[in-house]
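Sharing a structure here in structure tokens format.
One protein chain is absent from this view; the other protein chains keep their places.
A, B and C are the chain letters, set down in written order, and residue numbers restart from 1 in every chain.
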Amino acid sequence: MNNALLLLSGPALALSASAATPLFARDRRVQIWALCSLLALSGVATAVSGMAGLLSPPKTAVLPLGLPRMPMHLRLDALAGFFQVVIGFSVVSAAVYSVGYLRPMAKDRSLTPLGVFLSLFVLGMQGVTLANDAYTFMVFWELMSVTSYFLVVFEHENEANRKAGFLYLLMAHLGGLLILGGFAVLYAAERSFEFDVMRAAELSPLWASMAFLLAGFGFGMKAGVVPLHAWLPEAHPVAPSNASALMSGVMIKVAIFGFLRVVWDLVGLEQGAWWWGGVVLAAGSSSSVSGILLALQQHDLKRLLAYSSVENIGIIVIGLGLAMIFSHFEYQDLAALGIVASLYHTLNHSLFKGLLFMGAGAVLHGAHNRDMEQMGGLIRRMPYTAALFLVGCVSISALPPFNGFVSEWLTFQAALMAPKLTGTILSALIPFSAAMLALAGALAATCFVKVFGVVFQGTPRSRSAAESHEVDRWMLSGMAIPALLCVLLGVFPVWVIRLIDAVPIALIQTSLGGLIAEGGWLWLTPIAPERASYSPLIVMAVSLSAGFAAFFMYRRGRPVRRAPIWSCGHPNLNPRMQYTATSFSQPLRHIFSNIYRPLEKSLRVDHGHILQVKQVRYSVHVQDLAWNYLYAPVRQFTAWATQAVDWLHARRIHGHLALIFATLLILMSLLV
Amino acid sequence: MISAELLKQLLSLAAALFLLTAFALLAQRHMHALLRWFAVQGVLLAATTALVAYAANVHELYISAFLALVLKGLLVPWLLWRIVIRLGAHREVESLVNIFATMLIGAALVLFAYYVSLPIQELSFVVTRNIIAIALACVLIGMLIMITRRKAITQVVGFLALENALFFTATAATYGMPLVVEIGVAFDVLIAALIFGVFFFQIRSTFDSLDLKHLEVER
Amino acid sequence: MSLFDLLLGIPLLSGVVMALINRSPIAARLNIAAGFLTFVVALALAFQVLEQGSILAHEQAFFLDPYNVFLVSLTAFVAATTAIFSRTYMLHEEEIGRVTASNLRLYHAMFQLFIFGMLLALTTNNLGVLWIALELATLATVLLVSLYRTPAAISAAWKYFILCGVGIALALFGTILIFSTSSETLGHGNDALTWTLLYKNAENLTPQVITIAFVFLMVGYGTKVGLVPMHAWLPDAHGEGPTPISAVLSGLLLNVALYALVRCKTLVDGATHGDLAGKLMMGFGMLSLVVASMALHRQRDIKRMYSFSSIEHMGLMTFSFGIGTPLANFAALLHMTVHSLVKSGIFFTVGHAAQGMKTQNMIGIRGLIRLQPGIGWGLLLGTIAIAGFPPFGVFASEFLLMTAALQSYPWTICLLLPSLVVAFAGLFRHVQPMVFGVPPEEVRAVRVNMLPVYIHLGLALVLGLAIPGFLADWYHNAADLLHRGAQ
Partner (left out) sequence: MKLWAYNILQAALLIGLSPLAAAVLRKLKALLQNRRGPGPLQTYRDLVKLFNKEPVLPDRASWIFRLAPYVVFAVTALSAAIVPVILVHTPLSAVADVITLVGLLAMARFFTALAAMDLGTAFGGMGASREMTFAALAEPAMLMSVFILSLAAQSTNLSTVTDTMLNADLGLRPSLAFALTAMALVAIAETGRIPVDNPATHLELTMVHEAMVLEYSGRYLALIEWANQIKLMLFATLLINLFVPWGIAMEATAVNMAFAASAWLLKLLALFVALTLMETWMAKMRIFRVPEYLGLAFLLAILGMLTHFILEVVI
């Protein structure tokens, strides 16, 4: 198959989608069809080329675009291939979902900007994975940022959207510039923007670390690593759900890709310092725990999901950190394990987070609300959405035999190999991160019990929830695709890992495949069978059979009788008596109060006497410490500085003349 | 034909006189006196130019000498004079810093200019670093006038004094600029003066005063 | 009748002619026609240079080398598109009675005169004439800045006049000093100011004199470039003058002043074999970048804000020219091109926006996309382009610039990156509310001509995606030319 065709079909289709949207603007139904079908095709093409990248040797192509004497270089290797697969799956499901999601939206506003920017956004992500020179990379990277900004501010009448968009674009710009700095360092070594040359380049340790830090901060800012995560919880909630599914599901993974590409591939770990891995590991641990802790306290559904993305990025980064540490101490096979674990989690998270965001969109669509305190009992009005959403919740809570568990299991296995590195502080750091990972996993389960319980179960807390309705089959099937994949990836990990294995082979010339294959397709044995093994299929089979045994044992027992709820003899409950999102997370708020610094407001109205309470209002706001200690000071400093500059401009004409005069005198006295 | 030595001394004398006029401008309290001294400076400039033209018999320089005399010595001062009369501008020259202080600063500037031009070694047999130093000093003093004087007109005078200093440098420090340049510059100065005139009326008609503090519009 | 005569003759002549016509519609059309004729001639010259290298004309009074020829065609081009814009814009101004017919006459005449001044400055081979031309350009625009006769406009014009007057005077002093040393070797004639000759015998110029001279030239021309701390005139002039003038000031005048500065720099490099001039320019550039990027935050008037952004970008270019490596020069030239294109495009949009919203105060400008999608998207895209997002050309140039900076002076990144971000924040925090949201009730759409805007943005886009080979060669030659001075 022709390289260029293989590489470019996905991007070309995305481009054509963005071109088609304005063309069919007249009839919005047709417009939606054109957009979604083309996007879906583009997703399929991307997945196909990704597979090709994983299974076959690298392919390259050159386009006559870009800077003078430097055309656009494209390259499809294993790393790019893997992330293209990730992109492909999510794009397909998001496209199918959008068919149903956009229709009601089309009633009151033009979809053209949404369509154009959505497609260009996809194009940007595809392009980043394919780029093989710094300029191409940056162009597509920034294209990704800008278009996603436009998606965030799509409903720009709302103040919230504009605020979020501004913060997001600002941080994206800063991140982009940092990455640019990283590339500039690499360029300085060999005076070439081409990745092929950069790979070969030899950097002095100082410059290598410089590039590592610049790239790390730049990509970390996009990936949402704490404390650079501030934009996620603002931007994801306000974006249209199909967009936030892609942003949270894929875009932040593209940042992971960028990190791998620049730090592992271009700079090269062999040039790395020992502390790199430690830094990455620490960042991962902190974001995993603080991400989920903050997620637990949200009651805006999409905001909660955004914070949970921070957590999952943390888990992915922990895997990377372990891999970097092991690889620095020459345990390449363990490094391969680490990288496979984190890539597996990348794939998983892209699936279930996409699913959950689309589910949130469906809820928004069915119950017209994002505030969990207004929901409840949706499982009765929208059963299918609930079922699919439940799959997402179980997967993200890392419960066997679903996919989230596999990747966390692998990460734990990697962490447990820490004794191999003796005599470094890192070997003592790793247990901590393992503990953090465990804590994060447990808290995630708590968090998603809260989500599902409060949103879908109990009784409706508002009229809109009571009148919610199931979404159409397009949205359902859009969610069904990732849900199905969640189960499959949970049950057949070995096959997936055999595919992913191409990446460590490409990056550190070490394969995990042999070890994986040792136990056969049924057994997941990352290091050695006697060391650790896991067979999700059998787990599933046994537990299912046990369940069915228990079920059939008494199927012929007495029939079930439906009766009004007992509730300890208090049958007439009203919805306001049930636990809310806020009250569910109250114990944890109490336990971690020194992290949350909760600001509680309670208002109590009574008829004269303290016991005759008319009403009590209670609201609590949890702080994100990053704001207090990082962002607020920066903002204050800028304000102060700009004020100082403003003073300079308030001078009269004499003052300005005097300035010129002074400049002249100073220069002369300096130079002569 | 006069000897190089004599020419040199004459030029130094002219430079000294020029500096004197600059200080005179700095010292003035009355608008009319200011304009008078400005005219004097113009004439002195023309004289110097003519001197150089004669000494080195460069005939173009006669033209620029003539231009200097007409423009700087007569036309521009006269224009300004007319404007002052027409607008009945205040007779007092109001200064932001008191005159004595400005004089001191001016003296300091002369020293500074001398210090700056020290490293320049002899350029040609006529031009000495002292002349460059003095020219520099005059430029700086011109700016000083612009900075310290409040009224629009005095600012303009400072500006023109600065221009004079430039011309002086052009003639005394070199054999004068090429004719094209001379004429062009003179032309520019003329336009500038005209535009000044236009401005005064615009300012006057909008602010009914020439005090520059009215020009500070809040933005 | 050589092409030079045409290039300079057309604007001069049409300027004179338009001083006589007082039917503004005709004058506006004539303006456009003249602009396009000039542009065509400029292109012709450009290709001539492309074929046979540098040209000298009229016993080397004029010359074109790879450096200035593309600036000539750029100037002519922006002048032409601005003429198109100014027709719609100024006629609307006349309708709503902000300007009288006689004012428009002055406007058109001065517009062409201004163009003439700048083309002269670009093509002349004589430093003295270069000075005269720049002064002419200033004088031509001064009365246009005060065209509206409002107090603010007049005081702005006064500031512009005085500050630039002083600045340019200092530049003249610098030129005289150069002459005083060059006349030692090149005689007292025009030769002593002829750039090509000076460039050849830069060796024989007295370093000390040249140093002092450059200080004056730096401060003098720097004032016109709008470098901090000599920039005070720029925001006022841009803010109060008619928008087409703001467009050409930002898009062209600043470039030409910088062009002059760089010409002088190459001489200094040749004479003093040091990077003193470069260091100076870097310092001023960085200062301007930092100050302007912060000043952006506190603006209320939309045109003032964008003029501060011009200061910021001028600072970037000056900085880049200061670095002086071929890559840096390349970046600076590219940045010059895209900045003029994008910035003038932005000013066109801003003009229409201000007309539609009946105010220049950004508080009053809301919901442009809702009111007039053309204007809204134009402003948004323009701002995103100027902020250095791909696929627009500004990104390409800033990309190269940063690389060049990191190669030669890595630590400058520590200032460069933050100020770029601060600048972006300052720009965008104002732009976003203007383009998004819902417009005020009382406003209604105005007749606009977005063609020039889209042409400019389109060109910037092309420059970002793929720089045509011949243009690239141009830049490379120019960059090398400028670099050779430093050896």
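By definition in this document, contacts are C-beta pairs under 8 Å (C-beta built on N, C-alpha and C of every residue); 3 or more make two chains touch, one makes a residue touch a chain.
Computed from a predicted structure; not experimentally measured.
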- Query: What shown chains does the left-out chain touch?
  - Reply: A
- Query: Looking at A:57, A:104, A:547 or A:633, which makes contact with the chain not pictured?
  - Reply: A:547
- Quick one: say which of A:26, A:107 or A:562 touches the chain that got left out. A:562
- Quick one: say which of A:106, A:273, A:364 or A:399 touches the chain that got left out. A:399
- Message: For chain A, which positions touch the chain that isn't shown here?
- Response: 376-377, 379-380, 383, 390, 394, 397-400, 405, 409, 412-413, 416, 418-419, 422-423, 427-428, 431-432, 434-435, 438-439, 441-443, 445-446, 449-450, 452-454, 457-459, 523, 529-535, 538-539, 542-544, 546-547, 550-551, 554, 557-568, 573, 575, 577-579, 583-588, 590-591
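Definition applied: only the chains that are shown with their structure count from here on.
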- Message: Among the chains here, which has the CA centroid at the largest distance from chain A's centroid?
- Response: B
- Message: So using the touch definition from the top, which pair is joined by more C-beta contacts, A-B or A-C?
- Response: A-C
- Approximately how many whole Å separate the CA-defined centres of chain B and chain C? 31
- Query: Taking each chain's centre as the mean of its CA atoms, how far is chain A from chain B in angstrom?
  - Reply: 70
- Query: Roughly how far is chain A from chain C, going centre to centre by Cα mean, in whole Å?
  - Reply: 44
- Enumerate the residues of chain B that touch no fewer than two other chains. 116-117, 119, 143, 146, 212, 215-216
- Item | Residues of chain C whose C-beta touches two or more other chains | 158-159, 162, 166, 170, 208, 212
- Task: State the interface residues of chain A toward chain B in the complex, per the touch definition above.
- Result: 652-654, 657-658, 660-661, 664-665, 668-669, 672
- Message: Show me the residue ranges of chain B that touch chain C in the complex, using the header's touch definition.
- Response: 58, 116-117, 119-121, 123-124, 127, 132, 135-136, 139, 143, 146, 152, 155, 159, 162-163, 165-166, 169-170, 173-178, 180-181, 184-185, 187-188, 191-192, 195, 198-199, 202-203, 206-207, 212, 214-217, 219
- Query: Across the complex, what residues on chain C touch chain B?
  - Reply: 126, 128-129, 131-132, 135-136, 139, 142-143, 146, 149-152, 154-159, 161-162, 165-166, 169-170, 172-173, 176-177, 179-181, 183-184, 188-190, 192-193, 206, 208-209, 212, 236, 239, 300-301, 304
